[in-house]
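Every protein chain of the complex appears in place save one, which is left out.
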């Protein structure tokens, strides 16, 4: 069985393991105050072109989202998210567990928020009988594989500033977004556009780890206290620092994401060649082809992937995810299998 | 500089890194449902002599404590801890942040709770104007290096059962406790004595990871939901499973703890030889010698350790911690330094 | 100006004020342990035909909802509500502030939940990456004036029991529901059908006060602790006990609700006579007629009421609420004003 189920099916890129081995017996400070973490932070600041930002390493996406959002909001404040947003759907109510409502906007077509949608939320929350919408949560790539273009992010940024809203970007798959063929954003554009975001490590070659970047001055204060309180300060914080240092020492982070995207692209090309269509437009490492149920059954004999949703009586959308570790020969075999099936069918 | 500051100054035991390397490219399920985690759980159940227990892997002590305690308690319930207890002092109010008061008992002498102390808490919480004391939190080793003898734990266990109290044991340094020369507890005694506990990995040779063991049936339900909600389900959950599998595959876990204890013991012996005394009796990998301030200053030129507290105008207690990675030659050098200092002084 | 804005524009029914005066200087216990509260509880148990239920007095609807729901749920549990539900829309995120997500079902037509809608929620919450839907929140009357028929409630009750869901009924306007011409439910039916509900006092003639009835055994434990923790135990708890005693001593509670309904009915009749229609079918003390904007403007010169929503360019739905205190002559004057306007217009 080969898995296209997700981008966290393997361990870490070998260079990361090597970095752990090399540093293993060096003694250093605990709780992220080690020199590796400090160097990784300095390096990321360089890549982001800013020194007036704070960077913290956390272990995973849900932890990063809940620690940040609960630190940034007052008890009466709510987050706004796409109805497909990870914090609304797939974090077991983690944000609500810290006391905050998540208000959703319909984002059926592309998984994205727009100023217009957010405006609608503001208008329907006029007084003290309702929560205060205060933070806008977006993901790039989105949960359905789409990406934000620079212009879209600029519009959101402007709207949020004008309306005193915090703009927060979940970058669990930021690597894939920035390496997408359709992307026109640079990593260093982000600190100007959003108030906080994270650079996902777990889904792009690290064992674990996300780098939270806090850009807005007023959100920085005492953040390590929030991390400790939420159980997010690792005693051996170096574990994440070392990994980010390796990922950003040269271009490794982007090479890994680029590979994942290329593999997804090859899958898409093959699927298109078989005259099959897609549920959403997703120029990233997650694709959602619509396949005949018989083909789905056939593929499931040798491949693991998620059934995303039933499209009609005979067809289903599935989710295929590629990663830094996806092997090209498996991609080719998978595509051939589809083509073969479709040729047989069409005869 | 050599550090006796804590037991998380290095990476992981080399065998653990090897296990990560060997499994690195094998594809497996996410979120702790991989075969490594499952095997590690089965192995731990064997070692604990029980199949009717649930085991979960979390990343660190604070996370394990807050996820468990908030899962086990109703909103009105409180935890009882020694005033030195980690959840009361050193977790940035993590338990309170989940809504629960931590009630303390004075434990100045030995950092331990007793039925009598807990009884005092119950008696002073008679009605609905006060919280309900519901969970007893103990640590073994304690935060000041002492250990619970089997008889003490049996007494606590009996008292808690009689009073419908949940008994929870923080085992961040359980390895050191069980390998102490004074210990008469077996790992497999614990499921009968406490309702939940964790086996600490971070402080005994792992990169990160604690194995939470839930023994009481009513506390097991839906625990993975609580983990996800608190950001404690790693996408690459295998990372912790692989480590515990390696630690318990043979006797490695205990060998590492034993080494740490032996190193602490050598430090203690040397310090005693210099006619110096200790703040607490700690037959484990943390010791608290009382040193003349001049000696503290001298040692700090080459060693890192915590100043614990001022004892009198001329003397201070310091904390020395050893680990699986502590080098014996450094221990010997440190002891010689002390002896030399004391000889010079006494002349 | 006369107000049809809500059912809490005046003080209390005069008999309630008299009861307060008469008992005023009698000394009694605090925090709801006075004899008035005890008598009121006994009386309500009689009216409900059950002795195995617990009754508590709280000050208002939001407080009752948040105290109950947070007491009944574990951290990972969520409530299910109509998208129009009070806890979702108009309580400033009070439920989320206690840590619980509110999942909504579309209830555009009638503001009600059905087994089918709830089933949809259960089906879309299959695993630990999502919260556990655990409590079903309904209101009777609903937020848009509709009522649950006995059969509908029986179906919900059966479904909830089969699916281990707690069924909770918000009875802020329960008097109006039970006195509706279309109602076929008795107050004493409720303990068999729902797990907890409250009998609203504030909106039916009391100064303040709601009587929470807990029917399900497992939800009763330590409820006064939860009340105290949420600031819901009045020092002079007698204040609410005395009022409920007066409301249920004879038939006063139902007479007041009946008056409110009759006044709403007269308003509806008059509006229908003017050939105007309604946004929803509401056989209770809240009605939502659709009026020409010009008529709305005309009426607003002398009457207070809420603009509910724009229906089209020329028409708006408004909300008219009647109460125990609504004066019939004002109702008649209001109707005449509408009829006069419509006659003039139609000429």
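By letter and in written order, the chains are A, B and C; residue numbering begins at 1 in each of them.
As a convention for this text, a residue touches a chain if its C-beta (ideal position, glycine included) is under 8 Å from a C-beta of that chain, and two chains touch if they have at least 3 such contacts.
Just so it is clear, the structure is predicted and the values come from calculations on it, not from any experiment.
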| item | value |
| --- | --- |
| Where the missing chain makes contact, among the chains that are shown | A, B, C |
| Omitted-chain contact residue, chosen from C:54, C:91 or C:110 | C:91 |
| Option touching the unshown chain, where B:16, B:40, B:76 or B:227 are the choices | B:76 |
| Residue ranges of chain B at the interface with the undisplayed chain | 75-76, 78, 89-93, 96-102, 128-131 |
| On chain A, residues whose C-beta touches the chain left out of the figure | 70-71, 74-76, 98-99, 128-129, 131-132, 222, 224-229, 233 |
| Interface with the undisplayed chain - residues on chain C | 2-3, 5-6, 8-12, 14, 17, 20-21, 23-30, 59-67, 91-94, 97, 202-203, 207-208, 225, 228-236, 238-239, 325 |
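Rule of thumb we're sticking to: only the chains that are shown with their structure count from here on.
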| item | value |
| --- | --- |
| Rounded Å distance, chain A centre to chain B centre (Cα mean) | 34 |
| Centroid spacing, where centroids are CA-atom means, of chain B and chain C in whole angstrom | 51 |
| Where chain C touches two or more other chains, by residue | 75-76, 98-99, 128-129, 131 |
